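One protein chain is absent from this view; the other protein chains keep their places.
Take a look at chain A:
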Amino acid sequence: MKGSLWLAWRQQRMLVGVGLAVLATAAVIAAYSRSGMLDALRSGLFDHCGTGPLHCAQTGTGLPLLLDTAPLKVLGALNIALPVLIGVFWGAPLLGRDRELGTHRMILAQGVSRGQWFASRFGLAAASTTVISGLLAGVFAWWWRPAADRSYGLFWYESTVLNGSGPRVVAAALFGLAAGTLLGLLVRRVLSAMGLALLATGATALLLEWAHHVRLLVPPLTYTSPGSTPKAPMGDKWSTGHYGLTTASGHREDVMNCPFPSGSRLSDCMDRHGYVARFYEANPAGDYWAFQWTDTAVLGGLALLLTAVTMLLLRRRI
């Protein structure tokens, strides 16, 4: 096992090095940019801003007042792309390169068993992936904290935050690795395996993004309020874009049937139409973790499943 680990390290040290270099770069930029953010916040410029999603305006010009979150979003995008990059450049060649060159026969003819050959290289790749993706997600979380859920910062439901932070980043990276590894075993050419890994991981990322938007796995809450009093503010909740008026039977209708602010005119209009309440659908900020854990379960489960399939096929294919 020690020998095959040496070989795994010898062949993957480049990838580990690149991963660590990216991580170090991200950490340096994060430290620099975050201290800039803190300075801006300490200047008192943002003190009058509310907690809601509406931008607060600069005194004088009336332009929206924002922190510079562009580099933070870039790190979020990198974290989103991580499963694709790892699947294509780490997973696909992991077994695929040996299969293409036939070198697995040379390795297995030495003192190495199939199990050791797979376990050492996949184990090293999975451990490196976990550490690098986990630290990248950690850097993002630390960097994001001062700007979290503020009108001048980034809300938790924005794609770069929801998909680019938290445990799901690690699960997604491991899924990318497992998918690439399996494809490398199934497809004889590394280049084709890389292309297929790109498709598989990219499609999965898009599918989960869509699932977030339609709230497939984390259903939204419905917030209702009578017409007479102001409704609960949206605040840092993630609106689904569905809102309106409900009848006693629970039927939902367009808000334009009574286009008035809360008060007696709205109450009268609602009584006339038989509406009993106003409603809107949204996920509260606490659902960040519900989204995180469902994604982690789905991607982690897929990663385990694909790894199990790889191990089963190992005996037949190699």
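Here is the rule we go by: a residue touches a chain if its C-beta (ideal position, glycine included) is under 8 Å from a C-beta of that chain, and two chains touch if they have at least 3 such contacts; residues count from 1.
Assume contacts and distances are computed from a predicted model.
**Q** For the complex's missing chain, which UniProt name, "Cytochrome bc1 complex cytochrome c subunit", "Aspartyl/glutamyl-tRNA(Asn/Gln) amidotransferase subunit C", "RNA polymerase sigma-70 factor" or "ABC-2 type transport system ATP-binding protein"?
**A** Matching "Cytochrome bc1 complex cytochrome c subunit", "Aspartyl/glutamyl-tRNA(Asn/Gln) amidotransferase subunit C", "RNA polymerase sigma-70 factor" or "ABC-2 type transport system ATP-binding protein" to the record, the invisible chain is "ABC-2 type transport system ATP-binding protein".
**Q** Among A:A24, A:A57 or A:M106, which one is in touch with the chain left out?
**A** Only one listed residue reaches the unshown chain, and that is A:M106.
**Q** If the hidden chain were put back, which residues of chain A would touch it?
**A** Interface residues of chain A facing the absent chain: 2-4, 6-7, 10-11, 101-103, 105-113.
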